[in-house]
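Missing here is one protein chain; the remaining ones are kept as they sit in the complex.
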Amino acid sequence: MAMSAARPALQVLNMAAVGVFAVSGALAAARAKQTIVTFAFFAVITGVGGGTLRDLLIGAPVFWVGRSDYLGVCLLAAGLVWLLRADRWRMSALLWFDAIGMAAYAVVGTAKALSFGLPALPSIMMGVLTASFGGIIRDVLAGEPSALLGPEIYISAAALGATVYVGAIMLGAPPALATIVGVSAGFTLRAFAIARGLSLPGYRGSGPDKSD
Amino acid sequence: MAMSAARPALQVLNMAAVGVFAVSGALAAARAKQTIVTFAFFAVITGVGGGTLRDLLIGAPVFWVGRSDYLGVCLLAAGLVWLLRADRWRMSALLWFDAIGMAAYAVVGTAKALSFGLPALPSIMMGVLTASFGGIIRDVLAGEPSALLGPEIYISAAALGATVYVGAIMLGAPPALATIVGVSAGFTLRAFAIARGLSLPGYRGSGPDKSD
Partner (left out) sequence: MAMSAARPALQVLNMAAVGVFAVSGALAAARAKQTIVTFAFFAVITGVGGGTLRDLLIGAPVFWVGRSDYLGVCLLAAGLVWLLRADRWRMSALLWFDAIGMAAYAVVGTAKALSFGLPALPSIMMGVLTASFGGIIRDVLAGEPSALLGPEIYISAAALGATVYVGAIMLGAPPALATIVGVSAGFTLRAFAIARGLSLPGYRGSGPDKSD
């Protein structure tokens, strides 16, 4: 019930996040000089991967399977990146689009998990997975070390956005407001990380550095 | 209803595809000089991986879980590759078996998705995933660069077979005929690619080649 007020906004956010992640998947294929078919494959997996894992885990019908529009957006993204030679775009532009997609997907994923009756902690985990899993599969398939698992502030920003959304809902905020503050919090942290080159400290072992 | 006429043929195709992919998984383990246990593990994952992902996505009970025959075929394939030192077989023989399996799995996956009420585009996607996902996991686990993601015409052939099947069904063809033309189309394209060394053109970036 409380969810329904925010649902149209969530769907717009969801579609936007799918499209942005699909573009990032196609760009990974471009970096690897792949074919148009691999462009499409990477765009689909990166675009819908995170939300697919979320839906499987919470027992929901997978969001893109019964319809054509989400896949269509992914294929369109792949085609546009190929035709427009989009790797000429400044990579910084992509980083900012990706930041928006991540912040949107973290809140959308958390909201859907809450609406399925999950407690706060697993709901936040679902938001983090939704925002990060597509990019992780993309990196594993492309054979690149996953930037998401480095010191960059990415998963942290997704976790912050998801946590702020849950906190706002628990404090009684209307879903639309909670969505705005959650997306803003995740995006702002990620934006600072991009603009200032912020990163988290890595683990410091106990002895002299052994190169394994 | 319309599916039921083609069902026995589809089940035979399905079991054949599982067996062929299980052999290819065991051969990957052989190349890596693995143990008999890893042979079995690779055979199972490669044999049933694609159909497993399809069933999870469309919300069907996973096809091999409630019975023993599919797993049995995979274990048998692993044992035979081990005992017969099957890597002595000419690899070209394997390529042809694999082409049959791919073409069969693409149509079987698409047909199952259609029978669950999916629209055309996601049904084709399911056929492509069914035909390719097992091989992709096999390559990731073996630490090999996935040949499926290179310029080789593989996913394209699966997509062609799936698309032809859907088109034939939409034009009112009986399922048995649609299956035959779909499998033939996918196999023929793949066969040309193997025999003539055809491949798709890779993406050409916009500037001088940067080695990332």
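Each chain gets a letter, A and B, in the order it is written, and its residues are counted from 1.
Criterion: a contact is a pair of C-beta atoms (placed from the backbone, for glycine too) under 8 Å apart; a residue touches a chain by one contact, two chains touch by 3 or more.
Quantities reported herein were computed from a predicted structural model and do not represent experimental measurements.
Asker: Using the definition of touch stated at the top, determine which of A:Leu57, A:Leu76, A:Leu95 or A:Ile180 touches the missing chain.
Answerer: In the full complex, the listed residue that touches the missing chain is A:Leu57.
Asker: Which listed residue, A:Ala43, A:Leu71, A:Ile155 or A:Ala168, touches the chain dropped from view?
Answerer: Counting the whole complex, the residue in contact with the absent chain is A:Ile155.
Asker: So which of A:Met125, A:Ala142, A:Ala178 or A:Ile194 would be touching the chain we can't see?
Answerer: Per the contact definition at the top, the residue touching the missing chain is A:Met125.
Asker: Under the stated touch rule, tell me which residues of chain B contact the chain that is not displayed.
Answerer: Those residues of chain B that touch the unshown chain are 29-31, 33-39, 41, 44, 52, 56, 61-62, 64-68, 71-72, 82, 85, 87-88, 140-143.
Asker: If the missing chain were put back, which residues of chain A would it touch?
Answerer: Chain A touches the missing chain through residues 56-59, 117-122, 125, 128, 136, 140, 145-146, 149-151, 155-156, 159, 199-207, 212.
FYI, only the chains that are shown with their structure count from here on.
Asker: Averaging over Cα atoms per chain, report the distance between chain A and chain B in Å.
Answerer: Centre separation, chain A to chain B: 29 Å.
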